[in-house]
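Would you mind keeping the following structure in view while I ask a few things?
Removed: one protein chain of the complex. Kept in place: all other protein chains.
Moving on to chain A:
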Amino acid sequence: MLTVTDLCCARGGLAVLTDVSFDVDAGKALILRGPNGIGKTTLLRTMAGLQPALAGSITYPEDEAAYASHADGIKSALTVTENLKFWADVHGLSDPTGLETALERFDLTDLRERLGGTLSAGQKRRLGLARLGVIGRKVLFLDEPTVSLDGFSVKLFADWLQNNHLAGGGVAVIATHIDLGIDAPELDLTPFKADPNAGGGSDEAFL
């Protein structure tokens, strides 16, 4: 479902990763590993279409990608329900049952009328992840999804990923440093590190 071929990606005009290739079938996840700065975030952003690749190709069904990073896009002046409903509406899914399910799966039902600004860091993170449950996207690019989550919430997220998302034929590429407890192959990015002397895209520096 997701195929990456000979992908080279750059950060700030310098190539960081070269010739990354992998396949992820429907219903499977892939865990990205590697030390800080190796380019996990860059790879995820490139795959999500937020920045252009230097070379190589990325294929997945059109309009199916979603990206999530530590910035959750939560508005502090909106309630938990309003925040979620906004993202569901933007993605053209205004079915209220999806929203209820997501609130329940991420243990947010009791917090639904709370303002985003009054949530704790972990609760915000859960809300950010619950967004993935209401937008109905099949290909997820997740950058450190479990930051500031406690053990129980990590398990909630892993359960949702395994039983709702992957079981429903979705795909996930996850950069993380912890063990999520889901059955997924790991890809260490260290061997794909770009030669720092190799030139990146020259026009990148001007844009």
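Details
Criterion: a residue touches a chain if its C-beta (ideal position, glycine included) is under 8 Å from a C-beta of that chain, and two chains touch if they have at least 3 such contacts; residues count from 1.
Just so we're on the same page, contacts and distances are computed from a predicted model.
You can't see one chain of this complex, but its UniProt record names it "Heme exporter protein B", from the set "STAS domain-containing protein", "Response regulator", "Heme exporter protein B" or "Amino acid/amide ABC transporter membrane protein 1 (HAAT family)". Touching the missing chain, out of A:L7, A:I31 or A:A65, is residue A:A65.
Interface note for the absent chain: among A:D6, A:D23, A:D89 or A:D179, the touching residue is A:D89. Residues 48-52, 63, 65-75, 77-78, 82, 86-87, 89-92, 131, 135, 207 of chain A touch the missing chain (whole complex, contact as defined above).
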